[in-house]
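Notes to accompany the following structure.
A protein chain is absent from this complex, but the other protein chains hold their places.
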Amino acid sequence: MDGVHDLGGMQGFGAVVVEPGEPVFHEQWERRAAVITFGSFLAGASNGGQFRHSIERMDPSHYLDSTYYEHWLTGVATRLVEAGLITRDDLEERTGGPFPLSRPDRGMRVDDPGADVTEARFAVGDQVRVRNWHPPGHTRCPRYVRGHKGTIVRIDIVASVPDIEAHSPSSRNEPTYSVRFEAAELWGEPGDPVHVDLWDNYLEPTDER
Amino acid sequence: MDGVHDLGGMQGFGAVVVEPGEPVFHEQWERRAAVITFGSFLAGASNGGQFRHSIERMDPSHYLDSTYYEHWLTGVATRLVEAGLITRDDLEERTGGPFPLSRPDRGMRVDDPGADVTEARFAVGDQVRVRNWHPPGHTRCPRYVRGHKGTIVRIDIVASVPDIEAHSPSSRNEPTYSVRFEAAELWGEPGDPVHVDLWDNYLEPTDER
Amino acid sequence: MSAETGTHHHPRPTSPIEDRVAALEALLVDKGIIDTDALDGIVEHYEHELGPMNGAKVVGRAWVDPDYKRRLLADGTTAISELGFAGPEGDHLVVVENTPSVHNVIVCTLCSCYPWPVLGLPPRWYKSPPYRSRMVREPRALLREMGCEIDDGTEIRVWDSSAEVRYLVLPMQPDGTDGLTEDELTALVTRDSMIGVAVL
Partner (left out) sequence: MSAETGTHHHPRPTSPIEDRVAALEALLVDKGIIDTDALDGIVEHYEHELGPMNGAKVVGRAWVDPDYKRRLLADGTTAISELGFAGPEGDHLVVVENTPSVHNVIVCTLCSCYPWPVLGLPPRWYKSPPYRSRMVREPRALLREMGCEIDDGTEIRVWDSSAEVRYLVLPMQPDGTDGLTEDELTALVTRDSMIGVAVL
């Protein structure tokens, strides 16, 4: 999903503001939001892909206007309502007012995720190109690398593909890689390289291997 | 500038809400914002590129949270302050409170825009590729076509390049084209084509002319 | 409304929009930068004299006059100015014709460019993030959502007005209207059909 959460390379957000001596939690509600979030994971309300996608589906201006623990709260509440464990009416009655949830999931449901891939298709040093695709559901492939060429620099673990686990009752495992992209390739001008960690199916071989 | 204004292809904004019998202006302040905007153009506060860029530089969540005439108001006020015709202090004193302006211009100043280009470099039917670049300033080349191949379908007028007029005391004219992009090229899946109007320097020849 | 300056960690709520507009207007008048008497007339012109009734006249004429239609498709700006419609956001008008095999629809993904002389100032939905983001990515699904079902065999052509051209869609004349007068035909033409989010 090409949402506002996919921030890599976006411009116009201004300066990074560092708060000296920042506490772990700024307000008691942040601590309680963390308690609720960890609890909902223990209750099995979401896997990682489902939870991240529930945050990505927040209204874009709500996403930008709110901080991290409000994202968690909104995502967790959305998932619990979608799982039928609570209702939005219950929530708003208890709250005494509106409780904004995330937008509906528009990802394609995957009934058959296919077989696990356990062998790495690429070796360190291989040139690869990131596929150009724009799925309406969850993905961990940032938009700023799509269609671009990079070089495999590290082979990591075989792990569940987030794009599938977010939209399927099942899952598929694939190798993951760290891929180096030169600045000129990404941005059209010289600069420092960026390394992005990508699942096997995000990548295609290039003619320049 | 890859800002939130560059909305083509973005996902997560929900349904288009049509208001039946919508008036031209919903509130008196919208009409007054239009008056102010037209007046500031007559006063020479901005050219088109400068005005559009002043809106693109709005804080991203302010941009998404506000409607069109508030964009105009914010852009016009920003330009008038930047031109030294009014000050922010004057504005906030009159307002009796905060008056948010857009962020500073981060575009590269262009002192020598180069010679006008009056001959079209491409002919109808030519294959072209949109340059991959991500300028920090104004451009009218949407992000969703950058790096992609298309076909020239129409040659339009020779016009001032917005990227330059927004950041230069001078300007450069170039031919403009309408370029057709197939859905598979843009989004990686079949669909209907999109035509985008682009200045000459946004385009490169491909090997497949 | 939530416009804030600075970071969202230290919100600085903005003044009401009405106060901001009034303050800027008063300041510009006091400094002699704008003359609201003249401007009021201009804005009233935009509000009352421009609008889809102009575009409808162009469409009605094209339906009854094949020679006008030919000129309209060859050079929209000139043919439209024959009917007295011209001005800002209308200096370079291109008319795209719907046929049984092609449906056209217009959008401006980067801001909200729109052919003012023939359609007036744009409606809110045209300027909204959902319309601007989705019309290029999933035109067929979005048109269906907006109540405009396009046959699978018909290509949808999306026109993103990103440069100087402003587009007007020439809708197909509805079946069974051949006997109508130009005025009667003009009365059938809607704004949405000239944007391309409706068929007649």
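Residue numbering begins at 1 within each chain, and the chains themselves are lettered A, B and C in the order written.
Please note the rule applied: a residue touches a chain if its C-beta (ideal position, glycine included) is under 8 Å from a C-beta of that chain, and two chains touch if they have at least 3 such contacts.
The structure presented is a predicted model; accordingly, all values stated were derived computationally and were not measured.
In the complete complex, the hidden chain is touched by one of C:Asn104, C:Ser128 or C:Ser162, namely C:Ser128.
Where subunit A meets the missing chain, the touching residues are 5-11, 13-19, 22, 24-29, 31-36, 38-40, 42-43, 52, 55, 59, 61-62, 64-68, 70, 73, 76-77, 80, 85-86, 90-91, 94-101, 140-142, 144, 154, 156-157, 159, 176, 178, 186-187, 191-199.
To be clear about the criterion, only the chains that are shown with their structure count from here on.
Counting contacting C-beta pairs between every two chains, the top pair is B-C. Put simply, the chain nearest the middle, going by average C-alpha positions, is B. Set against the C-alpha centre of subunit C, every other chain centre is closer than that of A. Between subunit A and subunit B, the centres computed from C-alpha atoms are 29 Å apart.
One inter-chain figure worth recording: subunit A and subunit C are separated by 37 Å, centre to centre, where each centre is the mean of the chain's CA atoms.
For the pair subunit B and subunit C, the distance between mean C-alpha positions equals 17 Å. Touching two or more other chains at once are residues 9-11, 13-14, 59, 61, 64-65, 187 of subunit B.
Shared interface positions of subunit C, i.e. residues touching 2 or more other chains, are given as 2, 4, 8, 129, 137.
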